[in-house]
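Accompanying notes for the structure given below.
Only one protein chain is missing; all other protein chains are in place.
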Amino acid sequence: MSAPAILARGLTRRFGTFTAVDALDITVASGTIHAFLGANGSGKSTTIRMLIGLLRPTAGSIVVDGIDVIRHPRRVRDRIGYMGQRVSLYQGLTLRENVEFYAGLYGIAGDELAHRWGALRERFDLGEAEAERPEDLSGGIRQRAGLALATLHRPRLLFLDEPTAGVDLHSRALFWELIQEEAAAGVTVFVTTHFLEEADYCDWVSFIDNGRLIADAPPEELRRRFSPGYRIELALPPSARAAARAALGGAERAVAETADGVCVVSPRLDGALLAAVARLAAAEPGARVRVEQPAMPEIFRRVLAEARA
Amino acid sequence: MSELAVRLRGLEKRFGRRRALAGVDLDLAGREIVAVVGPDGAGKTTLLRALAGLLEVEAVEARVLGHDLTGDVTEIKRRVGYVPQAFGLHRDLTVGESLRFIAQLHRIPPATAAARAEALLVRTGLRPFVDRPAGALSGGMKQKLAVVSALLPEPALLVLDEPTAGVDVLARREIWALLEAARTHALVVLSTSYVDEAAACDRLVYLESGRVLAAGTPTELGGRVPLALYRVWGDDPRAIAEAARALPYAQGARAAGRCAHVTVWTGRAPEAARIAADLAGLGAGGVRLVEPAPLDMESILLAFAQGLAA
Partner (left out) sequence: MSWRRLRTLVVREMRATLRDPFTLTILIAVPLVALLAFGFVLSTEVKGLRLVVLDGSETPASRRLLADLAAHGTFVPRRVATRAALERALVDGTASAGLVIPADFARTLARPEDPRPQVQLLYDGAEAVLAGNAEVYLQALVEASGATLVRGGPPASAGVRVMPRALFNPRLDGKPFMVAGTFGFVLSFLTILITAVSIVNERLAGTFEQLQVTPATSVEILLGKLLPLGAMFTLDVVLMMLTAGIVLGVWPRGSALLLVAVSAYYVSISLAAGLLISGTSATANEAVQKTVLVSIPLVQLSGFIFPVRSMPAAVQWATTLFPATHYIALARGIYLRAEGVATLWPELAALLAFGVVLIGFALRAMGRRP
């Protein structure tokens, strides 16, 4: 197993008497999308800024891509891309000029720049926006442009601080598609957001409240621990119900008959269960399936309620 | 409330040369929670401020609670509670002082005000903080205080601009509970970018470029979208989504949790079994189960955003 892309231990940051971040442990595997969730003021931005070397922690250690960020903050800069809460496109310059500016800072020029920007422009659908100034572009386009700029120098890690805040739903969805593409290509993505349902787009979730980590697991595991589980309802004629109950029963599963058919509740949605349901549905004409996936906001409500209790 | 609480015809608002509202037609009756949704810059905040009587507008007709928006709005302001996006209360006043201040502004008799404030404070969990300066409250509590302040005069119309933005998830639920309670005797209009809140409301107003694209219950809005949703459960939802996009009848596909949400054109799509076969044929992500599902709010809003709605 390869070394984690990001490894932070005991990360703490105090501002005077106020502890913004309290002894966080964060491990992010390479090539994954790691969501860092929490409300405004919970310590998300402080954490991400420490991870990229913008802010010095009061205590703790941070290793990003094998580099000790606290001792050598400048060494990570070539390898990471960052998109802050305020997307930093310079007003007064067109998008193209912004691209040339950032490229100049990373030492990308000439043919290489043209090639890379051409590809990004295509993928991120920024062709029409290229000659415009940021103040004339919509929020969604500015976000995409910010992401494009962050990936221009082909960083191995992306740090995105609330990239979808204030962005409309359609752009948000597009954005996540782009992020998932980056991860598929091997880039490690560390994202903070306050939209809890976006956790489902990610491979791992850390949930922070008042500076403390109160959850740290893949979304599926949080579902398993903090919800009654998946609920699958299968509408079947009475004759088929007994057989269905037998087929669906199993460890950790609760099967029961309902008015229309059968229902099974399981903390885990494994392939076997799904296949069994599919078979039963296919066998019976007129059978209907309904799968209820516990929603992330509800799960986090329980996580938070438990943590605060 | 028998008469229409809100009746707008051709409502327009310009800021300089920009038309923030370009002819809004809207009818809203009371005792509902109405969510105003739409892309960035659609005019949501402008519409809400107009309803609260804060802007000078032009309209063929613009009546809120029976009063004319284009005329003298003093009466409207007495009956409307408004919660803006930014925290608008005085940071130095304590919670208790803030509420007493609001009560005095609205000339609520002190005894009545105290009783109402007490009930609201207890319900929102703010009671222990009654002597804390508003500026020292956490984000969620500030928002709760803002909503409580707007509810104190028992308005007939409650207007809120992104009341839960960035607030922690528990406080969001509590604020929503406040709104549901307010709904029993008021019309509640709010803007939100949270999909689950849009799904929980009674009526949606989809705004785009200063115009109402659609207004109705979530079901009615769903009816205008020529798409059907299939949730495809399998081992690798992202791979499934990618493969699904290649299908000729697919409009889009998104991985969310353990399933891929695949939206297909209702005109062209075959039945579930055929879709399953097609996906399995692509050898993608270990498809196990294809579940036809009613359009969820996210798909509906996305469809509207992409201009697919009738």
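Note that the chains take the letters A and B in the order they are written out, and that residue 1 is the start of every chain.
Note that in this section a contact is a pair of C-beta atoms (placed from the backbone, for glycine too) under 8 Å apart; a residue touches a chain by one contact, two chains touch by 3 or more.
The structure displayed is predicted, hence computed values, not measured ones.
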item	value
Displayed chains contacting the withheld chain	A
Touch criterion as defined above, residue of A:Ala23, A:Leu54 or A:Val265 at the omitted chain	A:Leu54
Residue among A:Leu93, A:Leu113, A:Ala275 or A:Ala307 touching the omitted chain	A:Leu93
Residue touching the undisplayed chain, where the options are A:Thr12, A:Ser61 or A:Gln85	A:Gln85
Absent-chain interface as seen on subunit A, which is shown	49, 52-56, 73-74, 77-78, 80, 82, 84-86, 88, 90-93, 97, 101-102, 104-107
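Here is the rule we go by: only the chains that are shown with their structure count from here on.
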item	value
Where subunit A and subunit B are represented by their mean Cα positions, the distance between them in whole Å	24
Sites on subunit A touched by subunit B in the complex	38-42, 138-140, 165-171, 173, 176-177, 180, 184, 194-197, 200-201, 209, 219-220, 223, 269, 271, 274-275, 277-278, 281-282, 289-291, 293, 295, 297, 300-301, 304-305, 308
Contact footprint of subunit A on subunit B as seen in their complex	38-41, 138-140, 166-173, 193-196, 231, 233-235, 238, 254-259, 273, 276, 286, 288-291, 293, 298, 301-302, 305-306
